[in-house]
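Only one protein chain is missing; all other protein chains are in place.
Just so it is clear, A, B and C label the chains in written order, and each chain counts residues from 1 on its own.
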Amino acid sequence: MFTGLIFLAVIIGSIVFHVWTPWWWTDIASNWSAMDDTIILSFWIGGGVFILVCLFMVYCIFRYQYKEGRRSEYKPEDKKLEKGLTWLTTIGVVALLAPGLVVWNNYIRVPDNAIQVEVMAWQWGWKYRLPGKDGKLGASNNRIISDDNPYGLNIDDPNGKDDVFVESNELHLLKDRPVKILLRSIDVLHNFYVPQFRSKMDAVPGTITYYWFEPNKNGEYEVLCAEYCGVAHYAMRGKVVVEDEGSYNKWLSEQETFSSFTAKNIDNKLNKKKLVKINNLSSNKNSILKEQDVR
Amino acid sequence: MSDELNINKKRKNQIKTKSSAASGRGETDIDYVRPAELPEQDLYHGHSFITKWIFCQDAKVIGVQYTLTAVFTGVVGLILSWMMRMQLGYPDLFPFLTAETYYQMVTMHGMIMVVYLLTALFLGGFGNYLIPLMVGARDMVFPYVNMISFWMFFVAVVVLMASFFVPGGPTGSGWTLYPPQAILEGTPGSGYGILLMLISLSLFVIGFTMGGLNYVITILQARTRGMSLMRMPLTIWGIFTATVLALLAFPALLVSSIMMTLDKVLETSFFMPTIIKAGEALSYDGGSPILFQHLFWFFGHPEVYIVALPAFGIVSDLISVHSRKNIFGYRMMVWAIVGIGALSFFVWAHHMYVSGMSPWFGFFFATTTLIIAVPTALKVYNWILTLWRGNIRINTVMLFCLGFIVTFVNGGITGIFLGNVAVDVPLSDTYFVIAHFHMVMGIAPLMVIFGAIYHWFPLVTGRFLDEKLGKLHFWITFLGAYSIYFPMHYLGFIGVPRRYFEMYDSPYMTSAVGMNEFISLAAFIVGAAQFIFFYNLVKSLRLGKPAGKNPWKANSLEWLTPDVPPTHGNWGEKLPVVHRWAYDYGVPGAKEDYIPQTTAPSEVKDAEVEKT
Amino acid sequence: MSDLNLDKLPGGFKGMSEDIGSDQTTFKGVNWGKAMMWIFLLSDTFVFSCFLVAYMKVRASVVEPWPYPSEVFALEMFGVPVPLLLIAIMTFVLITSSGTMALAVKYGYEKNRKMCGWFVLLTAIGGLTFVGMQAFEWSKLIFHDGVRPWGNPFGAEQFGAFFFMITGFHGTHVSIGVIFLFIFARKVFRGDFDTGRRGYFTTMKSDYVAIEILGLYWHFVDLVWVFIFAFFYLW
Partner (left out) sequence: MAETKKDQTSTHKIGIYLWIWGLLFVLSFFSYMVDWYNFQGLLRWSLILFFMFLKAGLIMAFFMHLFWERYALVNVLLWPMTAIACFVGLMVAEGKYTVFSRLFYFFVGGA
C-alpha cells in the first residue's frame, strides 16, 4: 500500500513539476521554433508512455500484492498482445522520427541568401571574420597564421582582400537575415552556442564545419562554448548582438578589412608590438588563470 | 506458443526414437535428456591460502574479488561526485576546488563509474559468480585465464589510482578524452595523467578480453545436460550478449588508446591537425580529431549496452522470482536483448550529431537509433506485464526492481529525445544529457545492482541482508536520485552547458542556482545513504538471518547446489540435469507455486506446463 | 561417453538451427580451446579492422600527397630499383610458413609426433625469418630513408606513423606466435601431447588439439598480412 502510494506520488510529482516548473527554455530568438515543436511532440508521446507504464506498474503493485496461497497467472506468451504493442511502439517511433528528420534536413541545407560568418575559436575566446562586399570569404589556413596575418588568409586569394576582421568577442548580426556560421578552430574542439538560437555545432581544428540560423529578435545574447576545451572552458564566453540594418552597417564600417590591416601593418611597424600582445594567446590564458587564483 | 510446443514435442519424439534405438529405452520416457557430450571438467583445487583466496581459480571467488575491487573504485567515484556537487551547488565556498581539480574529478568520476565500476561489476562480478552456476557448469572453462583476468583488472585499477599521485594529477579531459585538448597544455593532467589513463584502459581491455572469452565459451560450450540456450535465465542472456559486445567493441577503445598514446609520446599526427598554441604552430599536421570520436563511440555506444544488457537480464529474473510469475514473453525478451546488442554497433555517431562530422550521417544514425527504441520498449512492456496478475512480494529486491523500471523508462524516453537528431541539436552538451545518461545508465543499472546484491547475498554468504535497513536504503537512494536527475533535465532546457566549472551570472541562468543547491543537497544525502548499505553488508555477514537452501523459492540452477554457499566445483558428485526453463512459477496443477529447473516432468505429472 | 556423432548430425542451416536449439554445446564437436581461439580471433579482427579503418580515414582526408609505396618500398637490385621486392619476399615467406603450419595441424590430427614437430619447427623458423626481414625493412626506412613516426621526406607525415604502428602491431603478433611455436615444437618432440602431461601454469592436460589452436592463430597472422599487403603496399 505504502509502496504503491509513494510510486504514485513520484509520478504525480513528475507531472506537477513539469507543468509548473519555473525552469523552462529561454525565449527563442531564431527561426528554429521547429526544434522546440519537435521537443514538445516528444514530450507528449514520451511523457504519455512514461505515465501509462508507471501507472500500470502502480496498479499492479496495488492489485497483485503478495497473498499467501494465491497463484499467479501462468501465461508465458501472448502473441496478439505482443504484436499489438510492437506495432503501437513502431508507430510512436515513426511519429517522433519523421518530423525530426525533416527539421534536420532544413538544418543542414543553408538558404542561398545567407550571410557567411566565420567564427574563429581559440583557447579561450572568439574572433570573427565577415566577407566584404563580394560576399565571399577568402581561403584560410591555420599553418600560415602569424602576427601579420592573424587569420591565416591566403594572400593570393582575391576573395580574401576585403574580408572584415572582428578581433573581439562581440559579433553583430542582421535581424531576419539567415547567417551561415562557418566554424573554425585553431587549437582544440570548441562549440559556438547561443541558447536562444537553439542551434550549435563543434568547431574542429583541421576542418571547417557549419550551421545556419536566422535571428529574429533584436537584443544581446551570450555565446557559450559547448564543447569541453580545457581548463577555462567555462570562461569562454562571447556576445552576439542582433540589430537592424542601420546600426549593423555602422558597426560593420568600424571594423578593419584584411587589406587595410596589412597596409597599416606595413606603414606602422610600431603597431606590430601591440598586435603581438593581442595575438599572444598564452598571455590571455594566464590572465584567465590568474583571475581564477584571485578568486 | 503452440508452434513452439509442437517443435519441442517433435524434437523430443525424435530424440526418444533415436535413444530408444540406441539404448533400448522405453517410448514413454518423458524424462529423457541427451547424455553428456563432454567428460567432467578437470579442476585445480587450491591448497594454500594464496591459491585458495588470492590467486584463486574458482570463478565464484574471482567474482567476489571483482565485485570488491569494483565497489572500491565506485566509492572513489562517489566521493569525487560529492566534491563536484560541492562546487556546483556552492561555487565560492571551497577554496581547494579549482577549475583544474574540478575537471579532473569530472573525468575520473565518469571513467571510473562507466568502465571500472559498472562494466567490471556486471561482467566481472556477477558474470563470474553466476554464469557457471546458472548454466550448470563446475567452473569457467579456463579457470587459470580467468584468474589472470582479474589480476589484470586489478593492475589497471592500481594504474588508474596512481594517476592521482603523479605530477599534474589525473587527466582532466572529460571521460571522452577528446583530442586535441586531452594531450595539450591547457587541460589538467595532460602529461602523466592522460598517459596513465590510456595505459590503464589498455590493461583493462586486455584483462577483460581474457575474462570475456571465458564467459562466452562457458555459456556456449559448457552448459549442463538439458540446458538449451532457450532455457537459460535471462540474466545469462544479458551477460552473454554484453560480453560479446564488449569483445567486439573494446578493440576500438584499445586502438584509439594506442593511437593517442603515440600522438602524445612520439608526436605522431593521427588525431592532431595543425594547432596554433601561444601564437606558434605545433609540429602536428593533417590529423583528424573526428576520427577519434568515431573510434571512441564505436566502442562507447556498445559500452552503454554492455552496462545495460546485464541489468536488463538480471532485473527480468528478479521480477519474475519475486512476483512469483513466469517472465512474460521470454522469447521476445531474448530476441530483444540480441537485437539491441546487434543494433548497438550501427548507432555510434548519435553521440556526434553536432561534432562536425558529415551532416548526412544524421539521417542514418537517427533512424537506426530510434529503431533500437522498439525492442527496448518491448522489454519494458514485458517487465510490467510480468508484474500483472502476479503475486508480488514487496521486499527490498522488488523495490529496487520497481525503482529500476521508473528510472529506466524515464531515462529511456529522454534518450529518444537525444537520439532524434533535430531534437538533439539544442539539447546536446547541456545538462539534459547529463540527466539522461545518469538516469538510464547510472541510476537504473545501480538499482539492479543493489537489487541483485540483496537477492544473491543469501547465496554467496548463506545469510539474508537486513530488510529494514534495505528498505531505508532503497527509499533514500531512489527518491534522492530521482530528485537529483529529474529536475536536472530542466537545466538542460534552459541551456546550461555541461562541464562548466561555474556559471557566472548569465541572465537566464540565475534561476539555475537554486536548483543546483537543491541537487547538491540531494546528492550528499544519496551518497551518504550508501553507507547504510555498506553497514548492512558488514553487519549481515556475521549477524544476518541464516537463509538456508533456496530462500526465495527460485527455479534457476544457482539455488539448487548441494551446499549453500556453493563450494568449488559447485555441484558435488553429479552435475544437475535440466528439464525446463527457469520460469515455471504458478503452474496450474503443480503442488508448489514453483518448479525448479531440475525437476523432471514425471515428478510433476499434473502440471500443465506450456513451455519447456 | 557421448552420443555425439558429428557425421549423423544434419549439416547446413538445418544443422545450425538444431545446434543452436540443443543443450550443452552450441558448436558441436568444437573443443573449448578452439572455440576460445576463434572468438579471440574475432575480437582481434576488430582490433586490426579499427587500425585499418583509421588508416583509411586519415589517408583519405590528408591534403598532402601520400608517399607512393611502391617507390618507398623499392629495393635496389643490380642497380635497378625493384618495387616492393622485399615485401613480396616477406609475403611468400609468410604464406610458406602458413602452409607448413597447415601440414603440422594435419599431422597433429593424426597424432604423428615426428612430422608434426618438424613442421611446427619449420613454421617457427619461417616466422623468425619474417620478423628478421621486417626488422631489416624498418631499419632501412628509419636509417636510410629517414622515415619517422612524426614525419618523413616523402609526403604526408601519417605515412610513417601508420606504417610503424600497423606493421609493428602485426609484427608483435608474429613474434608472439614464433615464441609459442618454439615452445610447442619442444612440447611435441618431448611427447607432451601423447602422454597428456600437465601444463606448468594451467595444470591442465596437454592435447594435440593445442597444435590446431596454435595453427588458427598462425593462419590469422597470415590473414592479417593479406589485408595489410593490399591496403598498405598496393594502395
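A few remarks follow.
Heads up, the rule we're going with is that a contact is a pair of C-beta atoms (placed from the backbone, for glycine too) under 8 Å apart; a residue touches a chain by one contact, two chains touch by 3 or more.
Small disclaimer: the values here were computed from a predicted structure and weren't measured.
Listed by label, the shown chains that the missing chain touches in the whole complex are A, B, C. For the options B:223, B:294 or B:438, the residue in contact with the chain missing from this view is B:294. Take subunit A: the residues that touch the chain left off the picture are 116, 136-141, 154, 157, 159-160, 182, 184, 206-209. Residues 2, 4-7, 9, 11-13, 15-16, 19-20, 26-33, 35, 38, 42, 45-46, 49, 53, 56-63, 70, 83-84, 88, 91-92, 95-96, 98-99, 101-103, 106, 109-110, 204-205, 207, 209, 212, 215-216, 219-220, 222-223, 226-227, 229-230, 233-235 are the ones on subunit C that touch the missing chain.
Listed for subunit B, the residues touching the missing chain in the whole complex are 37-39, 41-42, 221, 248, 288, 290-291, 294, 298, 345-346, 349, 357-358, 360-361, 364.
Keep in mind that, in the parts below, only the chains that are shown with their structure count from here on.
Interchain contacts link the chains end to end along an open line, per the touch definition above.
Core chain by CA centroid proximity to the global CA centroid: B. As a whole-number value, the distance joining the C-alpha centres of subunit B and subunit C reads 33 Å. Taking each chain's centre as the average of its CA atoms, subunit A and subunit C sit 47 Å apart.
Shared contact sites, meaning residues of subunit B that touch two or more other chains, fall at 285-288. Multi-chain contact residues, meaning those touching two or more other chains, do not occur anywhere in subunit A. Subunit C makes touch with subunit B in their complex at residues 1-4, 20-28, 30, 32-33, 35-36, 39-40, 42-44, 46-47, 49-51, 54, 57-58, 61-64, 149-151, 156-158, 160-162, 165, 169, 201-205.
Taken together, the subunit B residues at the contact with subunit C in this complex read 11, 18-19, 22, 33-39, 42, 44, 141-142, 144-145, 209, 212-214, 216-217, 220-231, 247-252, 254-256, 258-259, 262, 266-270, 283, 285-288, 291, 294-295, 298, 578. Only residues 1, 92, 98-100, 103, 172-174, 178, 180-181, 184, 186-188, 273-279, 281, 285-290, 323-332, 354-356, 359-360, 362-363, 366-367, 370-371, 373-374, 377-378, 380-381, 384-385, 387-394, 399, 402, 405-406, 409-410, 413-414, 416-417, 420-423, 425-430, 475, 479, 482, 486-487, 490-491, 493-495, 497-504, 506-508, 511-512, 515, 583, 585-588, 593, 608, 610-611 of subunit B touch subunit A when the two sit together in their complex.
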